[in-house]
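For this depiction, one protein chain was excluded, whereas all remaining protein chains were kept in their positions.
So that you can tell them apart, the chains are marked A and B in the order they are listed, and the count of residues begins at 1 in each.
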Amino acid sequence: MKRLLTIAPLLAAVIAIHLLCAATGTLYYLTQMTMSAYYALLIIGLCVLMGYAGQISLGHGGFFAIGGYLSAALTTHNLEHLQDNSVISALHSFGVLQSGQDLYGGTLLVVNPWFACILAILAAVVIAYLIGIPVLKLKGHYLAMATLGFGIIIYRVVLASEYFGEADGISEVPAFVLLPGLVVSGDFAGRVQNYYIAWGLLIIGLILLLNLIDSRVGRALRAIHGSSEAADAMGVNTARFKLQTFVLSAVFAAIAGIFLTHYNGGIGPSEAGVMKSVRYVALVAVGGMAHLWGALTMGVLLNFLSLRGAFGAYDDAVFGLILILVMLYAPNGILSVRWRPRWARKKTAVEEG
Amino acid sequence: MDLLQVDKLHKRFGGLQAVSDVSFGVRSGQIKAVIGPNGAGKTTLFNLISGALPSSSGRVLFKGQEIQGKKPHQVAQLGIARTYQNIKMFSGMTALENVMVGRHLQSRSGFVSSMFNLPGTRGEERLIREKSMELLGLLEIADVAHVSATSLAFGQQRAVEFARALAMEPEILLLDEPAAGLNMYETAEVGRLISRIRDLGITVLLVEHDMSLVMDISDEIVVLSFGQKIAENLPAAIQQDPEVIKIYLGEE
Partner (left out) sequence: MTTELFIQYCFAGLTYGSIYAIVAIGFNIIYNTTGIINFAQGEFVMLGGMISISLLPFMPMPLAIASAVVLTMVIGALIEIVFIRWLKDPSVLRMIIITIGISILTREAASHVWGENIRALPYFIGNEITAISILGARISPQVLVVIGVCGLMVATLGVFFKTTSVGRQMRACSANRTAAVLCGINTRNMVTFSFILSAGIGALAGCIMSPITYSQYDIGTGLAIKGFTVAIIGGLGNAGSAVIAGLLLGLIEAFSVSVVPLAFQDAIAIAILLIILFVRPHGLFGSSEAAGLKEF
């Protein structure tokens, strides 16, 4: 109940933005707000990993891509020619597969988006575990480089595999029917509905993470960040908690990727690019590292501006500049800056990575 | 049988023999002190027992079970708690939250049940909070429960660290120079506190510099010098030991 009260202003803002856009005839803004919400979902997950568990990841674009690409590939690759295969027909009768029509009226047999979604999340979990076990033993520069390396490998794989559409990516991804009448798609008529789906998902994600931070697990994570040695001595299995947080944030990234891909109707290799991963880190940093609300606000705001083309050709440069400025002048995030005279300022310090 | 037994423990750092062939035992319910001049290897010894450092050779037995080579969190699980000479507060958390971390092993909630705040988690959370407040009360710092731990006065931080260790309900508590940085009044206070902890049934092993405190409260004392044990006896006998006097006061 208490949690609902803290969420209420956000809910009100979401509705207010919709009404405002409707009243001013600018509903087209909702499209970017929807996309920003999905990116923000990834960012709040990464925020828990970076800000609370204290582990940097320059590879979260990779997990986004794993989610997006897998669900896109599974729901678009036609299995029609395998229809006679007994496994395929069995899957079909169990509802794992669904029939459809392509643009030219040909029949399609593809994986049902719900099953694709679950498979993509499972894949993200498994990969995050396998990667996380060795990677999270590393610290600082080594951790940054290893996660960066992971991201680049995912990028190379999608760029080089025919299955993932190489440089063109995957398009014509079908709509994702969550429930009858509740559809994730870029369909013009579903714009308002999709806005609420995205923000609903983001708010649920936020509530779950707020709960987590304020629990035994959250305290253990913050303790690791405060003093890893003392946390160990309290019986906190630091390695396991770091790993589980890594997996959790990977799941958030994958879900964001899955939904955004269905919403956009496609995904391209740039989503797996290094710049994307760096951008997510930048947004968590701007929001204040250990600050879920800050990460959410900044994640939505800057992604929205970027998607509206506010930064023009300087898009990447803007994020690079933000990274530098925030780390130089406000290592605890710009929301933490108090404009007090220099002498009254307390020493601020960002926690060790 | 001894609760904790250190058996021929060795630790080398490169060419430096920090702990050399040290053996002693701690009986259940006693307060045992390890003293020695700076650099005698006292803190290293603690780090070896608590698993923060791997030993070069030798054994550490807790209730007859070998624990050397175990990770710190595994050692903690067995019921061994410790404090640090230079207090290690969890920064960014309140005093109460610091103590609540101490209840980690007494609670179960994982990622999923925490995120969905399931009924079991809620009940557990309430118990953690109550127990932690109780401990803050015991150490007379309940009034600063919601103050950020790192902004507390030094003496209060020490108290929080004690409460945090006690929250683990350990069988043995390792105290690394609990009086370091405290004034005479506060030191006496810590002495009373340690005796009270023992009366709660918790065995105490402490490393200390302050001789008056050690002589007051310990049941037995081990003296280290340059990594080697040179004496182990009752406080009164240690005070008379010519070898010990030589280390502390120098050759006559």
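What to note about this one:
Operating definition for what follows: a residue touches a chain if its C-beta (ideal position, glycine included) is under 8 Å from a C-beta of that chain, and two chains touch if they have at least 3 such contacts.
Because the structure is predicted, anything quoted here is derived from the model rather than measured.
Of the chains displayed, those contacted by the omitted chain across the entire assembly are A. Contact with the undisplayed chain is limited, among A:Leu5, A:Val87, A:Leu179 or A:Ala313, to A:Ala313. Only one residue in the set A:Val96, A:Val125 or A:Leu159 touches the chain that does not appear here, and it is A:Leu159.
Contact with the chain not shown here comes from a single listed residue; of A:Ala144, A:Ala223, A:Val236 or A:Ile267, that residue is A:Ala144. Annotation for chain A: contacts to the undisplayed chain at residues 54, 56, 58, 134-135, 137-146, 148-150, 152-153, 156-157, 159-160, 274-275, 278, 281-282, 285, 313-314, 316-317, 319-324, 327-328, 331, 349-353.
Operating definition for what follows: only the chains that are shown with their structure count from here on.
Centroid to centroid, with C-alpha atoms defining each point, chain A and chain B lie 43 Å apart. Those residues of chain B that touch chain A in the shared complex are 50, 52, 71-73, 76-77, 81-82, 84, 88-93, 97-98, 100-105, 107, 109-111, 114-117, 121, 124-125, 128, 164, 168. Residue ranges of chain A in contact with chain B, taken from their complex: 3, 208-209, 211-212, 215-220, 222-223, 225-227, 229-238, 244, 248, 290, 351.
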